[in-house]
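So, chain A:
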Amino acid sequence: MSDGSAAPAIELVDVMKRYGEAVALDGLSLQIQAGEFFCLLGPSGCGKTTTLNLIGGFVPLTSGELRIEGRRVNDLPPHKRNVNTVFQNYALFPHMTVAENVAFGLRMEGLPASDIGRRVDEYLELVDLAGFHDRYPGQLSGGQAQRVALARALAKRPAVLLLDEPLGALDLKLRKQMQVELSRIHRQVGTTFVFVTHDQEEALSMATRIAVMAGGRIRQIGSPREIYQRPVDRFVADFIGESNFLGGELRNDGPGPIFRLREGTELPVVPGFGSTRTTGPATLMVRPESVAVGPIAPTGPAPMAVIAGRAANVAFMGNHTRITVKTDAGVLVSIRFHESGKGAAEEEMVDREVHVWWDPRESTIVAAGDEPDVGEETGGG
Partner candidate 1 sequence: MSTEIVGGAAVAPPASPRSGRAARLRQLAPFLPAGFILIGLFFVPLALMFVFSFWSTDVNLDVLPVWTLENYVNFFENPGYVRTLLKTMLMGAGVTLACLVGAFAVAYFLARYVSRRWARFALLLIIVPFWTSYLLRVYSWQAILGEHGALNQVLMALGVISEPSFLFVYNDVGTFIVLVYVYVPFAALVLYSSLERFDFTQVTAAQDLGANSLRAFRHVLLPQIRPGIITACIFVFIPILGEFLTPSMVGGASGLLIANLVANFFKNALIPEGAAIGFMIAVIVLILLIAFRRYLRVEDVYARG
Partner candidate 2 sequence: MAVFDQQYSRRRFLQISAAVGAVVSLGGVTAACNVTGGQGGTFNWMTWGDHYIDEQLKAIEASDKIIANISELAGNAEGFAKLKEVKGQLDMISGDALWVPDAYYKDGLIEPFDINDLKVASQLYPFAREFPIWTKPEGYLGYPFGWSPISIYYNPKFVDPAPDSWEVLFDPKYEKRIVVENQPEEIVAYMGKAAGFDDVYNMTDDQLATVKGYLERLKPNVLRFAQQATDSVNSMISEEAYLITGNLGNEDRVKDGGGPEIKGYIPKEGTVGWMDAEMVVKGGANTSLIFPYLEKAEVAENIAANFITHGRPLFNEAAYKVLVDQGEKDRADRYHYNESESILAATTLKGPGTSTEKSIQLFNDVFAA
């Protein structure tokens, strides 16, 4: 494993990838530190899989530089990169047993048979498949096949493990289990994981850092929390989770920045949350769970952002309730998680005049209002 102190595990410098005329990666620069669980997130066609394939050595890059553990590997074949991959469809060898699958890479390395046996046992245990040695891939469930693929790649003890949408083929419940498993395994082996997904929830739940990609470029890199709470633009906000967007104008002619809706209501915003320095047309984003709904907005020490409207729909969703409010500024969605001992008062609000409000620290200015959104059709949670 890499010592990680000096060089990043992976470094991309101004990487271009073209397929004929089509630009797949447009000057990508990226550093992934040793031991990270790094996620490349984006809609299909955003370049995330291409990035993974470049790192894995399965496709050559057009220009730029790729370094793994500080070493330039642009022209090295896959098996000389100290990188291993878990493929989207697992690509297990169906004619080999589980043990033979895991041993394959070690055999290719020329390890002595006794070492191979030990290593196979070790990694099957790691992925919780001890005793599955003699099964064939055809006899495994999807989750088990996924673990074998993981063990097979990890048994090589690579500096970096690449995972290409590894949970895509699993059903929802299994996917959640595997998310927990993957996190555990990552903590246990300490290897750098680079993970590609289009599922924002997966990314948020497992990654230590996320790069949101669109159109062959990185839109934002940050921790899951940063990405979720402070998306830099409407695309990122829209792609990660559900958002309320309000169009208006940012003004900075008073004591603090003010977001003025088109119909005139003025909402306080916190300086520095989003691009509050440039005034003019802008979009304000606030997450539904940050939005409260009630007959009257509470008054407190800090000024709240308040908009009047009418509750159009209240939907009980099990662990939460979803309230849709029509305002002159547009439709806003509020999500209220149920707390024990509280009655279901929300239902009574339907068709009543209500107010929606939020703490200005919960909202952020995402981008100029007329910015064209890349890949918006696939955005949203």
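On how the list was made: all candidates are chains of the complex that A comes from, given by their letters.
Note that a contact is a pair of C-beta atoms (placed from the backbone, for glycine too) under 8 Å apart; a residue touches a chain by one contact, two chains touch by 3 or more; residues count from 1.
The structure presented is a predicted model; accordingly, all values stated were derived computationally and were not measured.
As listed, 1 or 2 are all part of this complex, and the one touching chain A is 1.
Taken in their complex, chain A has these residues touching candidate 1: 56, 58, 77-79, 83-85, 87-89, 91-95, 104-105, 108-109, 136, 138-139, 152-153, 156.
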